Every structure is written in structure tokens, then in C-alpha cells.
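After the C-alpha cells below, expect a handful of questions from me.
Apart from one protein chain that is not included, each protein chain of the complex appears where it belongs.
Take a look at chain A:
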């Protein structure tokens, strides 16, 4: 393997603070990302994603490989954007890796975003190294997607661990009612 060549990637950055937005955009470009598309809030991002679904030529971009989004924005915040991407029928890619950037790190909020299908978090204040590490995790360790009655998103179990408590996941790949889709 060699160092990642991020030149072919297109990353969407959604952040309402101009200063922070330009910081993230320039950091990602310097890390080698070929195309970085900045948007000011979730609503603008959704407009772009809709356009990609309908007319990628007009949108000027074929697809988005990774989304970096702030949480707290108005009028459409990061959670609403994540929900739209994961659940809306007009979403061009419901599986796109989604990195939530936030100053919130309390357990309830983290769980809320995780249950909405977030892929990674970057906690503010952030470092360039943190951005690079999240990119690396997304490329190196993608997780299967899980779709149940109540959840759609990356597998919330990141690792195979030996638990010292009762296994709550009752189904295996071969259980009735389990469908596996390869692609």
C-alpha cells in the first residue's frame, strides 16, 4: 500500500461559520482531497444533493464521497441533514460516510447522532490530524450498513469484542429474517 491519494475524492463541507468553513476546506485540500464543496448550512447541502440525484452534470459533481457537517446550524442543522441523507427518497446516496463536527460531546447527544446513522465524529476544537484520522478510518475501516425497523446506518458495533455481558444480538447471518445484500 502507499499513502492515500485523495485526489479523486469529492467531499462536501457544511459549516455556517465562514472562518471555520474556510479552515476545513483548505485543510482537506492540503491533505490532498481533489474536490471540496463548501455549503453554509444543511438546507444548501440538501439542495445540492437533490440536484446531484436529478442532474449530476448540472450539479457539476457526479457524487459525494464523504460529508463533513457541523451539528449546530440554522435553519437546517447537521442532524436534519443526516436524517435526510439516510432516509429521504431523493437522497442520491443513503450510504455516504457522514462525519459530524460538534462541540457537543455529552453521551446523550452522541447516542442521538449515532442512532441517526452518523459514521464518525470530530469534536471541536479540532485539529488537522483529527480530520486526517477520520478520513483514514472511513477509507480503511468501512462498516456494513444495517437496516432494521428502527435503524438505518453504519453498524453501530465497530469492533468484534469479547463481551462480559449477555450477547443481545440474537440473529446471525443464517437466521431467518436476515437478508444480506452484497454490492
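Everything below uses one rule, namely that contacts are C-beta pairs under 8 Å (C-beta built on N, C-alpha and C of every residue); 3 or more make two chains touch, one makes a residue touch a chain; residues count from 1.
In this section, contacts and distances are computed from a predicted model.
Of "Hpt domain-containing protein", "Iron-sulfur cluster-binding protein", "Roadblock/LC7 domain-containing protein" or "Alpha-E domain-containing protein", only "Hpt domain-containing protein" is the UniProt protein name of the chain excluded from the display.
Although one chain is not drawn, the whole complex shows that of A:89, A:107 or A:129 it is A:129 that touches it. Listed here are the chain A residues that touch the chain not shown: 1-6, 8-9, 16-17, 19-20, 22-23, 26-27, 30-32, 65-66, 72, 74, 95, 97, 101-103, 124-129, 131-132, 135-136, 138-140, 142, 144-149, 155, 171, 173-183.
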